[in-house]
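The complex appears here without one of its protein chains, the remainder shown in place.
Chain nomenclature is as follows: A and B, assigned in order of appearance, with residue numbering initiated at 1 for each chain independently.
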Amino acid sequence: MRQLQTEILVIGGGSTGTGVAWDAALRGFQTVLVEKRDLTHGTTGRYHGLVHSGGRYVVKDPRSAEECIQENRILRQTHTHCIEDTGGFFVVTPEDEGDYPDRFERACHDVGIPCSEISIAAALKQEPLLNPRTSRVFQLPDAAADSFLATHATAQAARQAGATLLIYHEVLDLLLQGAEGDRRVVGARVRDMTNGEEVMIHADMVINASGAWAGQIAKFAGVDVKIIPGKGVMIAMNHRIVNTVLNRCKMPADGDIIVPIHTVAVIGTTDEKVTDPERLRIEPWEVALMLEEGEKMVPGISRARVLRAWAGVRPLYQEGFSGESRDVTRALTLLDHRQRDAVSGFLTITGGKWTTFRLMAETTLDKACEQLGIRRPCTTATTPVPGIEQGHYWLGHRLHEVEEEHLQPELICECELVTRAMLEQAVQHNPTVTLDDLRRDVRLGMGPCQGGFCTYRAVCILHTLAQNAESPPPQASSPNERLDSAWEVAYLQSPAHNSKVPGKAPASTTSITSGETSTPIPSFDANLLLRDFLQERWKGLTPILWGQQLKQERLDELIYLSLLNVEHLPGEEATSPLTDFYRYNPQPEQFPVNPPEPTEESSHD
Amino acid sequence: MIDLLVIGAGLTGLTAAIRAAQAGLTVRVISQGVGSQLWGAGTIDLLGYLPDHTPVQMPLVAREQLPPEHPLRQVDAATIDKALASVQDWLAAEGFAYVGADQGANLWLPSAVGAKRPTYIAPSTQAAARLDDPAPLHIVGFDRLRDFYPTLLADNLRRQGHDARAHMLPLDLITQRHDANNVHLAQEFEEPARFDALVGSLRYVIKPGERIAFPAILGLAKHAQLVADLQSAIGAPIAEIPTLPPSVPGFRLHNALSHQLEKAGGRVETNMKPLEFGTEKSKSEKDNITWVATATSARPRRHYAHAYLLATGGFLGGGFNTDHTGRSWETVFNLSLTLPRHRDQWFRPEFLDPAGHALFQGGVQVNHAWQPVDAQGKLVYGNLWAAGNLLAHADAIRSRSHEALAIVTAAAAVEAILVQHQPAISAGSATSSRT
Partner (left out) sequence: MHNISWESVEHTLDECIKCNICTAYCPVSAVTDRFPGPKYVGPQAQRFRDIGQHESPDASVDYCSGCRVCNDVCPTGVNIAEINARARAEIVDKRGISLRNRLLGRNETIGMLGNIAPTVANFALHNPLSRILAEKVMGIAKEAPLPRWSENGSLREWLQRTTRKRLRAPKKVVYFHGCATQYYEPFVGKAAIAVLEHHGYEVIVPPQNCCGLPMLSNGEFEAARGYHQRNVATLSSFARGGFPIIGTSTSCTLTLKEEAPELLDMRDEASEELVHGTWDIFEWLRELHEQGELRTDFRPLAMVLPYHAPCQQRAHRIGKPALEILDLIPELDLRESRARCCGIAGTYGYKTEKYQIAMDVGEELFSFVREQGPDLQYTACDSETCRWQLEHGTDIASRHPIEFLAAAYGLYDLDKRALL
């Protein structure tokens, strides 16, 4: 069995875990991160992309709001290219009555969140589809973030600072020492999901940053951490119906945000307590509710084309709490298990929100330093991740580059403007177990046709690439061995940059690994990739198939059944680590199911 | 006033219009866009898989195992044969040979990903790649062509025991263009001397006995001549494998049938979006349709006809639509549909579930004379007929029946129309149709 020795072991490859690994590595700790799937596969990759200004919490939870505005300012500096400066509106619709807007404005002033009321005419000029019956509009510095890219960029920064990130590595157990009452966590036994190989990782300190899965990890240490998984359903509209983040100016509740992110606009979200963070289903009433609530800010939105729906699960935690998940606090929680459970060498960081991931990491590492008896200051707030020289993301970014470089014939995913070179670069430099991993890297299959055309193309390109590789790698080649070599993500999403380095690793000015060649192409079971991705896309389509998207689906069916006959390809029995996950697509038991009665004041992120 | 207004220019609409025009009716086809053939492979599929997923060898025999309400069960085998044979004749007249396997068996052809796909009648160039032929397939692709990849195709064929190898050539051999649209490439391929370089690079790598399979981009109208020339220049049988849409074989099929329709005196008018229709009480106390109005740049334009054939297809063709409440409607005459009412009953958890999705079994119900009926089984309009993939009880994409279902039901519906509307009836009526 392979053995690894490190100072800090981070469990979980979402924004928090990756942020913790970055912070730890910058403070000079030997750091290893394990994630059982791809980075951001859990909650981080399933959120709407809102970078909070703090306005959403300013009345109910001013401290949280203060954290948000502070982090909002920092992230614009450290993760510039992952953020689109959309700005945000807090709008008072005819449904929103009372003195909340005045309280809101005062609270923003008190907390120090820039907030200016603008005329309805000015708001309508900027967002013509906004409800014209809106009575007041406040402008705040909300923004939109690409949580895939931001996490990849953070991970790259962590690597450059010396961290090792092992994805598709599942924790099987924690290594414990000492007797009950004086227990110490000294590492973890993990398994490489791609080849079944087990690895023993010894660490001075284990940080549990596994979000909604934190309770399961803590159990390995004999510690009870009661996570309340709160499911949030989001739906993406087919195009950018709005270009500014829209929030209802009222106490946070279901379906009251619309976030323009990349080429879509996302309506979010619900909040339902669930038992299993892996097995989420989207109820028709939840989709209906999103559209109904969306109508209040943008009348007509429910008649527009919906691209897809998905659910994420919040890692909500409240000590000793047993009520509704919507009432659980959104504040970050750091559990010091030495103090709480007499288990040392083990911290759990949970709660919080994407916007404050850096602060969560800082808080965690401060505690870790204290427990390890080392004083090292946090530097993440002033250390930009690679790639910020590209400036803020803007909607036209890809189109502009494709046009400038005349890359139109190179487009593989035409909807999201993914070129062949982007795909090839990503697969050579990012671990790829499923096409869904590539989707997170370059947005493959995320557009209107939902993989209708590009699934076939991508699978064939990957297959051809692997066949053409001079020496086909042994099957045992783990994605993480590839990961450990030169890894360049700063320009992962740039068609122009990738076109200039065909077939080679993108030249990196910041790469710490010199002399490393690009990683070997893994050999793929192309038919499995194809089936997995079709099913993965299908899962997010079934809740919203009507109108134009249903027509699109029928064309996709014609292509994959009638034209390609993919369900009769050889190798039907093969499965990937994610096949079961994609297949879990339960149909609601009955319709219509009424949503639970709304409570008076509910809380959301 | 014309005899027959056909709504929809897919295979259903076009073949129905040709038949009606050949029988002497004055016919106009209106459609919202160009027909749906460009989405498909350009083959005529009759029945590839039964609902339990059994592969079908003899479609006309296996048809008996379809549910009794399936549209293909409403016609006899002779009618099916005759309907398909006449389409073969029209295509032959346009220079496109369409062939089937022997004795009514399915042809099994390689798909662009290397699966064996069942079809009943195929362009002879596609049939040249039939997989019951032991001759090895030498699959040629072009490097920048984004809709065709020989490597996976050949690998999958080999995994299934077929002798196949892949060969990638530079696209520059056949074009100076950077653009990679299949139809444009096919058009360019028709220019003189376009394949000289291609022949040069293939002649010496071919092994004796091999068949050469290309992506389906070998010309448009001049396809047959090009293939014959290529075949004699290379000295090996030439086959085509259909790519992703837009499909070149579909484009050829569409043009050939449109031309047949023109020759028969009918015409297609595109970009005609139906908006509304008028009705009147007929002698038989049953409502008749008096006109269908389509959108123009200003006021709706009314099309008057004695008989109307609805051939708008299903969800893909635009025959039906749905919204987020689970409401569904037929888009031209608001006919009742046999769809599950609630959205949660529409789909199965797995995309590739062999049983298919319940929604796509739904559609328009017709009586024995191919006339739409309501939920109670009562005739809706005295002069309205329906055919093709809008008919209920068949998921033709799942069962691989798409094209034959269109052709056969169109033929049957036209037969039924002719019973009521003999050409003589319209002899005195003014016509706005040109021949």
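Simple rule for what comes next: a contact is a pair of C-beta atoms (placed from the backbone, for glycine too) under 8 Å apart; a residue touches a chain by one contact, two chains touch by 3 or more.
Small disclaimer: the values here were computed from a predicted structure and weren't measured.
Engineer: Specify the residue from the set B:Ala233, B:Ala295 or B:Leu352 that touches the hidden chain.
Structural biologist: That would be B:Ala295, which touches the missing chain.
Engineer: Determine which one of B:Arg159, B:Arg177 or B:Arg194 touches the chain that has been left out.
Structural biologist: Once the missing chain is taken into account, the touching residue is B:Arg177.
Engineer: Can you work out which residue in A:Arg27, A:Arg537 or A:Lys551 touches the chain that's missing from view?
Structural biologist: Within the whole complex, the residue contacting the unshown chain is A:Lys551.
Engineer: Which one touches the absent chain: B:Val34, B:Leu50, B:Leu131 or B:Leu379?
Structural biologist: Checking the options B:Val34, B:Leu50, B:Leu131 or B:Leu379, the one contacting the hidden chain is B:Val34.
Engineer: May I ask which residue of A:Ala121, A:Leu172, A:Ile374 or A:Leu399 touches the chain that does not appear here?
Structural biologist: The one listed residue touching the chain not shown is A:Leu399.
Engineer: Which chain B residues would touch the chain omitted from the figure, given the whole complex?
Structural biologist: Touching the missing chain: residues 32-36, 38-39, 177-179, 181-184, 187, 245-246, 251, 269-273, 294-299, 301, 317-318, 432, 434.
Engineer: Please output the residues of chain A touching the missing chain, sorted low to high.
Structural biologist: So the residues of chain A touching the missing chain come out as 126, 128-129, 238-240, 243, 263, 300, 303-305, 394-400, 403, 408-409, 414-415, 417, 447-449, 452-453, 548, 551-552, 555.
Here is the rule we use: only the chains that are shown with their structure count from here on.
Engineer: CA centre of chain A versus CA centre of chain B: separation in Å?
Structural biologist: 42
Engineer: Give the list of chain A residues in touch with chain B in this complex.
Structural biologist: Chain A residues touching chain B: 284, 287-288, 291, 302-303, 306, 406, 408-409, 411-412, 420, 453, 456-457, 459-461, 463-464, 467, 526-527, 530-531, 534-535, 537-538, 542, 544-547, 550-551, 554-555, 557-571, 583-588, 590-592.
Engineer: Can you check the complex and tell me which residues of chain B touch chain A?
Structural biologist: Per the stated touch rule, the residues are 39-41, 45, 55, 111-117, 144, 146-147, 149, 151-152, 155-156, 159-160, 168, 178-180, 242, 244-245, 247, 314-316, 318, 321-326, 342-352, 354, 360, 397-398, 400, 402.
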